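Following: one structure in structure tokens, then a few remarks.
Below is a slice of the complex: some chains, not all, each in place.
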């Protein structure tokens, strides 16, 4: 209790989410730490469409990774992934699907990506302001094509959300963003965008790049229908990525 | 726990918002700290109208800043912006819109700016006096034209609000106010007021002044309709501001 | 946590309002501290009527002080002002108006000043005895003419209230009361009373006495109608005050 404890261990993180003297909500900051420990996940858009790419880290032997789904269809034209506490993420993915469904039911039209992002973010905000709950320990990336074109939105544990051309969450998210930042162009093709994402993931990871460790979802601007790439498609893109890397 | 901790780290900021021995509500003071870290935002009025000007700081690469809206239409004749926790601000902006809508519905007339400011401030006050919640970490500027003429009101996290000729919140708010204070005249034109606001933002910022980093909303006293300046209008005003600065 | 902290920093001020070993409610004492930081405010009565006088301290540049109202009409014949947390004060002023309105509605007669004071004080008391809330950080002065003649009542954060011939709250309240105490006579005219109040405010303040920095409300015993003095009236009284001071 006396030696070796910083202030963060003494009080701001107990009971409910309160402000620290410098105006931060420590519980929210800590929740973000659990996001940083999630699997590396990239959302990106270009004129031709949007993509989400995840690298599945092997965390335990004999897990049936094929059945570990990390990119979820929220609606025909919207997909999502998350990094952070898996159980929290699952709950918010369920919520996103329900929001989309309810929107179609109420307004008889597909929801925009922001409609879904805002609904999730409002719940997240509430969990940072009221006692008796803890904030959600997940960041979500929502990607989709709506009436305003390709959309990539990332919502943080605080309930803040923003639109991005490209955004990374999870392990090594900062290095991944640095890598992408200098190479990104909105006008590149969706194929180029996927390869850029793969190269960014390969750059920061020590895993040997095999199709099994990647999950990639795409929605083309002209199709507006989400689909996941097959193992073969991914294998082909990996070798392309390796080539252009060297 | 023993060395290097001030009293503020020991107790007043836990559980609920309580008084410190010198009669302050620390949680409210801390909430204000998060306001001070928001983007620099100016509200100003002159005889000819009102304006809100924001400088969008680049916080992360590849954010789609064009889609980051910081000035919101509350009603035809009222706009608002905030500094502080983004998710808290979004929630209060939604509340402001709802208050305006309900006022029109109930009384069949446009709300005054103060009606909206008071409704928001009452909610803020309640969040400083009751357990189970934390105060809102945002200051809002409401600007509009109502039956009493041009109005600029700023509401603090404590629930206090006041009318201003000109007010700044967010980063460098004190320097911005100092800059404006000596140069402000109520009789200047709205164009002169915008240029003054731009010059104040440029004075305290190290960013290179480009149209993309500013968002400016105005309402003319005679028109009573909010609109945002275009990139071109802003570009022209920047060069004017630069000229008159030198 | 070890050196330089007094007992008041260790526990009595947390969670709910509890008794300290010497039988004080620290949270209530601390709430009173915030009253002491409010603007200097005087309530006074004489045979001819009652008055409230406030000195508006400039706290921030470009505040539209003309629109900062500090003396409120509660009913035709009752006015009120407060010192302390502005948002708390606003809430209690709203409550006072509602109490007066409801009294007229229920009993078809104007409320006495004490009826309003007691209603507010009962709410204040409740906020010192129950968990989940903090005490109100404001003292209110209610002044009016009712069936028992001129009335000045001040209610404290504890919920205690008393009748006064003259009372000051806010900054320098003790010096102001000392100043008034030796010079006060119940039989003086209302004009003399206002001048006495102005002189007391001028005595303790370093501001240059200008009409803009004062707000003065009066109710004459024979008229029973509240009104605020105009800038011109105040200007004339200031020069009178200066004369008689020298």
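Per-chain numbering from 1; labels A, B and C assigned in written order.
Throughout what follows, contacts are C-beta pairs under 8 Å (C-beta built on N, C-alpha and C of every residue); 3 or more make two chains touch, one makes a residue touch a chain.
As the structure is a prediction and not an experimental result, all values here were calculated from the model.
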Handout entry: Whole-assembly copy number, given 3 chains displayed
Key = 7
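Throughout what follows, only the chains that are shown with their structure count from here on.
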Exercise for the section: May I ask you to sort the chain touch graph into line, ring, star, complete or other? Expected result: line
Fill in the blank from the handout: The angle in degrees, nearest 5, through which chain A must rotate for its Cα atoms to match chain B is 50
Handout entry: Chain nearest the global centroid, as defined over all protein CA atoms shown
Key = B
Exercise for the section: Could you give the separation in Å between the centres of chain A and chain B, each centre being the mean of its C-alpha atoms? Expected result: 31
Problem - Whole-Å gap between the CA centroids of chain A and chain C - result: 55
Exercise for the section: Could you list which residues of chain B touch at least two other chains? Expected result: 1-2, 5, 10-11, 14-15, 131-132
Handout entry: List of chain B residues in touch with chain C within their complex
Key = 1-2, 5, 7, 10-12, 14-25, 118, 121-122, 124-125, 128-132, 158-160, 162-167, 177-178, 180-181, 184
Problem - List of chain C residues in touch with chain B within their complex - result: 1-2, 5, 8-11, 13-15, 26-27, 30-37, 60-64, 67-68, 85-88, 90-91, 127, 131-137
